[in-house]
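Right after this comes chain A.
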Amino acid sequence: MVAPALEVRDLVKHYPFRRGLFGRGGQGAVHAVDGVSFAVPRGETLALVGESGCGKSTIAKLILRLIEPTAGTVLLDGQDLAGMQGETLRQARQRIQMVFQDPFASLNPRLSAADIVGEPLVNYDHGTAMARSAKVDALFDRVGLAHHQRDRYPHQFSGGQRQRLGIARALALNPSVVVADEPVSALDVSVQAQILNLLADLQRDLGLSYLFISHDLGVVEYVSTTVAVMYLGAIVEVAPRQRFFSAAAHPYSRALLDAVPSPDPARRKRRSLLQGEVPSASALPSGCRFRTRCPKATDLCAEVAPAAREIVPQHFVACHHIETA
Partner candidate 1 sequence: QSNVLRIRPFGDLKGIDPVTNSDYMARNHGYMIYDTLFAMDDKLQIKPQMLEKYDTSADGLTWTFTLRDGLVFHDKQPVTSADVVASLKRWGQRDGLGQQLFANTASLEAVDAKTTKLVLKQKWGLVLDALGKPSSGVPFIMPERIAKLPATESLTDPVGSGPFIMKKDEWVPGSKVVYVKNPDYKPRSDAPSGMAGAKQANVDRVEWLYMPDAQTALNALQAGEIDIFEEVPPDMLTLLSKNRKVKVAPQDSLGVQVVFRMNSIQPPFNNPKIREAIRYMVDQNVFMRAYVDIPALYKDCPSFYMCSSPYYTDAGWVKQDLAKARQLVKESGYDGTPVVVLHGTEAGITNTFSSVAEQLMRDIGLKVDPQAMDWGTLTARRTSKKPTSEGGWSLFISAPTGADMMDPLGHLGLRSNCDSSWFGWPCDEQIEKMRSEFAVTPDLAKRQDIAKALQLRANEVVPYVPLGQLHLVRGVSTSLTDIPRAAIPVYWNIKKAN
Partner candidate 2 sequence: MALSDQTVELSPGWLALALRRGAAFAGFLRRHPTILFGLVVVLVAISVALLAPYLLPNPKAINPIYRLRPPGEEFWFGTDHLGRSILSRSLNGTRVSLAVGILVATVVTFAGVTIGLISGFLRKLDSIVMRVMDGIMAIPGVLLAIALMSLFGSSLQNVVIAISIPEIPRMARLVRSAVLSIREQPYIDAAITNGTKLPRLLERHVLPNTMAPVLVQATYVFASAMILEAVLSFLGAGTPPEVASWGNMMAEGRQYLQRAPWMAAFPGILLAVLVLTVNVVGDALRDAIDPRLAGRQK
């Protein structure tokens, strides 16, 4: 097996906070990411799914070292990003880039479109001004923007176009891995498809590997090769797409799938609703973190946190009760 493009091992991020008078209540921590491991194979897309606040964006930031991990390693082509500092890190970042969720906030409003896309090239001294300008034009072509829009500012673009700019910027350095954090959730429904198609085209043409973060199972079903489901800072299930959508094993994954509205008014489901809501990441339940909402929870779940098991090849689940699932 080829080494994965990106691999994350036992990644942990805790945000400590003080409790009580003068912090005498001791140190508490928000367990934003709590021992996450996964791998993104070359040229493929790993989709990371989960509810709001489960730690998806934190993982993205950890991978790009925008925040310091509490523990764990991030291997990019076998090199550990998590241990790098300063210039080494900066050089390594050329190979991994990011597409952000908010197409409004992720573009500096004071820079023109060409400046935004050309910025990474300047930072790494790629070629002459002339060469860079040509490269920017090429990138514009690549993401479907017109050359005459080079000198416009972000506010003069629509949401979809802005996201194209963000993608062009991420591509400027020819990265091998792109982390896309909910790249279409802020877009109009009618524009989503354009961006999803663009991402698919780029992957095909450039051999990119994607870590695709989303909370929309519909989108995930379309883009992913592999699906990883996160709950409260931990991954509860990983499976190839086909397998996941046909035979998800973890009760939480099943609930997620079940909650997706049926696209056909003629076939409305009677569904088994999950009770309650996601507990706070600063006060995790003992044992299995899903047990407070799990229809199958038993005493065992309160005591022992289930480890991930490979129930069929490539399908990992962390649950005590898969047999009954």
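Per the selection procedure, all candidates are chains of the complex that A comes from, given by their letters.
The working rule: a contact is a pair of C-beta atoms (placed from the backbone, for glycine too) under 8 Å apart; a residue touches a chain by one contact, two chains touch by 3 or more; residues count from 1.
Note that the coordinates shown come from a computational prediction; the quantities given were computed from them, not determined experimentally.
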| item | value |
| --- | --- |
| Which of 1 or 2 touches chain A - same complex, any copy | 2 |
| Chain A residues touching candidate 2 - in the complex, by the definition given at the top | 61, 64, 66, 90-91, 93-94, 97-98, 100-102, 105-111, 119-120, 123-124, 130, 133, 137, 147, 151, 166, 169, 172-173 |
